[in-house]
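A single protein chain has been omitted; all remaining protein chains appear in their positions.
Then we have chain A:
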Amino acid sequence: MRRAVLIAVPYLWLLALFLVPFIIVLKISLSDIALARPPYAPQLDLNEGWAGIRAFFAGLDFENFTFLTTDDLYWKAYLSSVRIAAVATLCTLLVGYPIAYGMARAPHEWRPTLLMLVILPFWTSFLIRVYSWIGILSTEGVLNQFLMGIGLIGEPLTILNTNTAVYIGIVYTYLPFMILPIYSALEKMDESLLEAAEDLGSSRLAAFWLVTIPLSRNGIVAGCFLVFIPSIGEFVIPSLLGGSDTLMIGKVLWEEFFSNRDWPVASAVAVVLLLILIIPIVLFQRSEEKAREAGR
């Protein structure tokens, strides 16, 4: 009896506030926009009994999804989100790997401090960390002042409100997610393997490519997924650092909902976004399971 209550309480909460809302999104994505409150049709009218339910289902169609394929904006936004997320993930890997490597090879007594320094920004507000780059990247910003001060450039660079700023923002905010799994993979590595490789005549660089990188593969894969998956649906970074031509689907959904007030299309955008995300999520889960089995 007590066990049933224990299961039922979180179960019902998640059903009511996670699954049901999602079914509503699915349903509204099949509805049509209407000048009414709430602004979509058809509405389910249970007072009319079976006829009402039948009329309701007859009113649902895939029109919004067809619309998403016909209007360039949407598929371009999906593609560009995936591209931006992929490029940013690669940059994060290139920035994060040397840091994780340096941490894993640091003296033992330093490691807890270094680890804390990586985690600390994660506890600081995401919004503030994104905001901090506005003052750096703007035309009169710190970076341009510095570069012009040392005479490297004559004209200020336009970085803010471009895709470059979005990449920088993603790399900056998601860096801890890349560093931590790579660090934990590298830390477990047996360094005598490197000595063995060098004894057998391989150069240090070759030993790095042939031994260290493959042994940290699980960390790299996990880090990349942890950066890639959330960046696709990112809203704050493109809207604060990106320009008007930065197309990301999270921003499109937001504008569709708040500016155009087209709830059915916003819902359809959400459903398709989720379908796109399922691929990397399933791949991630598989690779995690494989890593766990190999670890046993």
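Rule of thumb we're sticking to: a contact is a pair of C-beta atoms (placed from the backbone, for glycine too) under 8 Å apart; a residue touches a chain by one contact, two chains touch by 3 or more; residues count from 1.
As a convention for this text, contacts and distances are computed from a predicted model.
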| Going by UniProt, what is the name of the one chain that was not included in the view, given "Sorbitol-binding protein /mannitol-binding protein", "Putrescine/spermidine ABC transporter permease", "5-oxoprolinase subunit PxpB" or "Cytochrome C oxidase subunit IV"? | "Putrescine/spermidine ABC transporter permease"
| Taking the entire complex into account, which one of A:194, A:247 or A:273 touches the absent chain? | A:273
| field | Touch with the omitted chain, as defined above, among A:60, A:99, A:157 or A:189 | value | A:99
| remark: Hidden partner sits against chain A at residues 2-3, 6-7, 9-11, 13-15, 17-22, 24-25, 28, 38, 95-96, 98-99, 101-103, 105-108, 112, 114, 116-121, 123-129, 131-136, 138, 140-142, 145, 172, 175, 229-230, 232-236, 239-240, 250, 253-254, 257, 263, 266-267, 270, 273-274, 277, 281
